[in-house]
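And then subunit A:
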Amino acid sequence: MKTAADVFTIVAMLGGLFFFVAGTLGLLRFPDTYTRLHALTKADNLGLGMVVVGLLPQAGHLVVALKLIVVWLLVMLTSSDVSQLIARAARRQEKES
Partner candidate 1 sequence: MADVLIADVLIAVCALVLLMVAVGLLSVLRGPTRADRMMAAQLFGTGGIAALLLVGTASGVDSVVDVALTLAVLAAFASVAFVKADRQSEGDTANEEGT
Partner candidate 2 sequence: MNVPQLFGLTAAALVGLGVYGLIVNPQPLRKVLAFNLTGNGVFLACAVIAHRGAAAGMSGDPVPQALLITAIVVSFAASALAVGLMLRRFAQTGTNSLAAPDEAAPGEACTHAEAP
């Protein structure tokens, strides 16, 4: 059982790392603010999600596991809203210049 959980953790971590690498590649390669914002908020959120999923079997208590999921949901809520806000701020600055 323990080994299966650990294998699951490692696989999920690799998935999470993949998304973090993809997000950073996007930040480096994409040409403008909007596409970079897209890479950042989408890929990194998935990366965090995979990390959280991978940590679930390692959480000692059910409460800890539930809190881990709440963390991910909260980050998804705030970062999707903030990415919209930042994109609008960027467009406003673009209009002026």
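The criterion applied here is as follows: a residue touches a chain if its C-beta (ideal position, glycine included) is under 8 Å from a C-beta of that chain, and two chains touch if they have at least 3 such contacts; residues count from 1.
Selection rule, in plain terms: all candidates are chains of the complex that A comes from, given by their letters.
None of the values given here were measured: they were computed from a predicted structure.
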**Prompt:** Thinking of the complex as a whole, which of 1 or 2 is in touch with subunit A?
**Reply:** 1
**Complete:** candidate 1 partner, complex, touching residues on subunit A are 2-3, 6, 9-10, 13, 16-17, 20-21, 23-24, 27-28, 33, 36-37, 40-41, 44-45, 47-48, 51-52, 55, 58-61, 64, 67-68, 70-71, 74-75, 78-79, 81-83, 85-90, 92-94, 96
